[in-house]
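Every protein chain of the complex appears in place save one, which is left out.
On to chain A.
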Amino acid sequence: MPDTRVNPTFSKSTGLPRKRFYRARAHSNPLSDSHFPVPLTPAHVDYSLHYPQFFPSSDQVDRSKKIKFADIGCGFGGLLISLSTLFPDTLMIGMELRDKVSEYVKERILSLRVANPGQYQNISVVRTNSMKYIPNHFDKAQLSKMFFLFPDPHFKEKNHRRRVISPFLLDEYAYVLEVGGIIYTITDVEELGEWMKSCLENHPLFEPLTEKELEADPAVKLLSSATEEGQKVARNDGQTFQAIFRRIARPDQIS
């Protein structure tokens, strides 16, 4: 645990890391090969590093308790922090490609744990390219929720394949989501909103939630308010576009 009092990258008043020391390039290219460790298999994810209070030692990890929520492209981590207290017994992880941003989230969580003993023990972050390494982090049907909040739009047609929601990537998300698991997407870019919705509508393993279900889901309320990007859009009175779908069994598997 870093000593927050003498570290200039932490604010003296709040003890939280200062964002300006973690500024990074706005967009990164998910296609370029980066250099970060990737777990060989989901069994190689060290839960004791991510959630030390839940898993005090790395040799006695109870493999029955697994990460259930993933925030893909978590940015500065606002959603994880809101979800943490809403679902205190659920393990969740943010995946972020930008090194400095993921470091910021890591420090932010550690500070929150210090300031609020016993809390924020169920959230963590990993630096990775979610478009390539989802199967290295999660087993089949492991997750119950996946979040994609304000993903990079990649406007140009030839860059559509860099989009984090695409027909082919949905196959991998369907693989790691349990039947009944939910995928949440939101954007302030109308064209991207349409794209994400149509990808999900056209995928045989997803169906939309009903209005009633959306109203009853506490996570839905956080989509536009909990993250840094969401707050920015709200400040500017921007419109948002959501697509929230459920993972279903293959039609011929329903008995």
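Just so we're on the same page, a residue touches a chain if its C-beta (ideal position, glycine included) is under 8 Å from a C-beta of that chain, and two chains touch if they have at least 3 such contacts; residues count from 1.
Going forward, contacts and distances are computed from a predicted model.
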Practice item. Write down which listed name, "Protein prenyltransferase alpha subunit repeat containing 1", "Vacuolar protein sorting-associated protein 11 homolog", "Geranylgeranyl transferase type-2 subunit beta" or "tRNA (guanine-N(7)-)-methyltransferase non-catalytic subunit", is the UniProt protein name of the chain that is not shown. Key: "tRNA (guanine-N(7)-)-methyltransferase non-catalytic subunit"
Point to revise | Sole contact to the chain not displayed, among A:88, A:135 or A:238 | key: A:135
Study note, to complete from the structure: The missing chain sits against chain A at residues 30-31, 33, 35, 40-41, 131-132, 135-136, 140, 167-172, 174-175, 203-205, 250
